[in-house]
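Sending over a structure as structure tokens; questions will come in a sec.
Here the complex is missing a single protein chain, while all its other protein chains stay put.
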Amino acid sequence: MGSAVTHAPAREDLDMDSEPRHGPVKSRRPADLKRRGRRENLAGYLFMSPWIAGFLLLTAGPMVASLYFAFTDYNLFDAPRWIGLDNFSEMFGDPRWRHSVQVTLWYVVVGTPIKLLAALGVALLLAQKRRGQAFYRAAFYAPSLIGASVSVAIVWKAIFSDDAVVDRTQRLFGIDVGGWTGDPDLIIYSLVALTVWQFGAPMVIFLAGLKQVPRELYEAADVDGASKLRQFWNITLPMISPVLFFNVLLETIHSFQIFSSAYIVGGGAGGNSCGPADGTMVYTCYLYVQGFENSRMGLASAMAWMLLVGVALVTAVLFWSQKRWVHYEEGVR
Amino acid sequence: MQQGRNVERRTILKAAGASLAVAGLGATATACGGGSGSGDGTVTIRYSWWGAEDRAERINKTIALFEKKYPKIKVKTDFQPYTDFWKKFNTQASGGNPPDVFQNAIGFLRKYDAKNVLLDLSEQVKAGNLSMDGFRAGLEKFGEIDGKLLGVPVGSNSMALVIDKPVYTRAGVKPEQGWTWDDFDEAMTRIRDRTGRAGDSGMYGVMYLYDLYLRQNGKAFFTEDGLGFSETDLTAWWTKAEKGVKSGLFADPKKVAQIKPKSALSAELAGSEFTWDNFTVRYTSEGKSEYGLAPIPSTDGKRTGQYLGSLMLSGYKRTEHPKEVAQFIDFMVHDPEVAKIMGYDRGVPTTQVQYDAYRPTDPVNKAIAAYEQSLVDAGVLETITPHPNGADICEAAFLRIAEEMALGERSVQDAVKQFFTESKTALAG
């Protein structure tokens, strides 16, 4: 960079600075503005270039391709063959597909609320200023980091299997189911337990939200003699509703995409199944089986698009519903 | 020169492949399996198989022998567990980049022949690079389809009833060649009543066993292009199975599901299990008991429907080194030293020379040899038609749906219907 070149604009900028009240834009000649705008555009797109390349190559392009594959029969060996809506009709008529939808929905509908309730409950507990708060917060958060790993899935499977800790503890209460991981209907609850175990991540977010609720509101309520429950209902909940919404949205979308823990706890998709009688055959596992084990890339793409539509619908409903129950402070939104 | 051109072509193809895929055309990029020859005439071939560590050790020793005999051929190897192996193989084959030579099984011959992946080795037999002489019990025909030689058997095995010997002794059951299904049912009851253990681990899901049962009745699981039995046949088979599970003759499927990948036999959930005869080796290392081989029950007191199954070695159709691949396979099936190293790891050696070269001394392997000899002596061996394209998916579906039925998730009727639906889709593909 030659110093002569950089010097000139610098002085202009300095001039601009000397009269900031009028606003820098007004004082500029149109030609300068245009030049500056062009330079900003250039810089902007230069900085953005990795993202733009990634977006086109790895997101937008593949989405178009995937949409095309969804209407083809494609086994990787032969070129994709257009078959119209056949993949979709096969999918809807396939009991295994419906089963995987059921398993996934059940997992989402049972797991997410329990996880969020646990997160909120513990966050309320931790929100009290006590010694050791930071320690507990960190310890409760830790499972969220390792919960997605293969290691934890293996441990989980062991803990919930026949004659292991959970089974034995249950038997103390006279309930003998012979281990959760061998039961087609129970095994999904071991996955629910696994996701609830990871309540730490939403809890941390709740905690941050709770800290932002102004103390004065509670003090005023105390003066009015409102009970703690009332305070929670009338102050806390509305004040943290944006955070609650964020957590609901994030956790729901994530739950729909559960894969590795279902795959490992279910014993891998080896032999084409996942869990006893497909007990952990969640949507993505079935997608994996059809795409990568049965080489049916077209059908799997159609399944992926159905997942997208499903998730988009749920997201839309959540966004629509937030008008009714999410309170944003004036000026924030 | 040749190298340089290849590289260039590859780069162009990559770029083309990228833009094509983005445009939504998943056109199969034509293969260009980079030159593996070098100036001094040394050739490198890639060899993949499925298996575990001990097999790897043995195979590496045999490869050292091979490379000593053929100093101009280098062999690069890799291996995985069974399911991983086929996943990887499928990827590589579809990308035009499979190994030059690989382990193969009967269920995959037609599948990959239809996809133009398998090398017809008969050319190499004619050229004298591979000998198909000296095989036992007609095994040289095992890998032939429509006049093409697509795989060369390296080790034979056969279905058997693997039993927990002490359990059978305690129950006072002595299975003998020629025993019938009625005898078998009675044995199951006796084992349950006298030892408190289920007799069998879950025979209803084993496709290869049902195949034998069908053969005993003049049918077979697969025809050349479809299923060789009716819904009525399967309904009968699974109705009987359902009763067996309910009455405790067969192991509790919930428990069996939880100990996977360990077998129900070595986990002492059942007194016996229908599987391949060489699995006794695995069970012996896995479990605490002593395991033996019993004959397959028959319908008429004679015919068991059995055949010798086998692992095979196959080549890649577009390998750059078909001659070396053939020489490699030839060495692996005929060299006596190889047999001494491999033992019965991949089954009983298929050629007479190798069979004679290795005589097992340990009781487990001795029992396997004796079992296969008894099949030959009893004259029950038949031939097998290679499975149709999609058979591997049918096998997995059979196992899974049978398990669902046993777990009570499906009625027999529903299970049968589901299996036929899924098979139809798989076999059409």
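Going in written order, the chains are labelled A and B, and every chain counts its residues from 1.
Everything below uses one rule, namely that a contact is a pair of C-beta atoms (placed from the backbone, for glycine too) under 8 Å apart; a residue touches a chain by one contact, two chains touch by 3 or more.
Throughout what follows, contacts and distances are computed from a predicted model.
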Identity of the absent chain, which is to be given by its UniProt protein name, from "FXSXX-COOH protein", "Carbohydrate ABC transporter permease", "Dihydroxyacetone kinase subunit DhaK" or "Proteasome subunit alpha": "Carbohydrate ABC transporter permease"
Contact partner of the left-out chain, one of A:91, A:116, A:205 or A:277: A:205
Contact residue for the chain not shown (choose from A:152, A:239 or A:289): A:152
Residue ranges of chain A at the interface with the undisplayed chain: 6-7, 9-10, 13-14, 16-17, 37, 40-41, 43-45, 47-48, 50-55, 57-59, 61-63, 65-66, 69, 76, 122, 125-126, 128, 130, 132, 136-143, 145-146, 148-152, 154-156, 158-159, 161, 163-165, 168, 197, 200-201, 204-205, 207-209, 212, 242-243, 246-247, 253, 256-257, 259-260, 263-264, 268, 270, 284, 287-288, 291-292, 297, 300-301, 304-305, 307-308, 311, 315
Touching residues (missing chain, whole complex) on chain B: 10, 13-14, 17-18, 20-22, 26-29, 52-53, 56-57, 78-81, 83-84, 87-88, 91-92, 94-95, 97, 259-262, 267, 285-286
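Keep in mind that, in the parts below, only the chains that are shown with their structure count from here on.
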Centre-of-Cα separation between chain B and chain A, whole angstrom: 42
In the complex with chain B, residue positions of chain A that touch it: 56-57, 61-62, 64-65, 67-69, 74-80, 90, 95-96, 161-162, 178-179, 181-184, 267-268, 270-273, 275-278, 292-297
Residues of chain B that touch chain A when the two form their complex: 18, 21-28, 83, 87, 90-91, 93-95, 115-116, 252-261, 393, 396-397, 399-400, 403-404, 407, 409-410, 418, 422, 425-426, 429
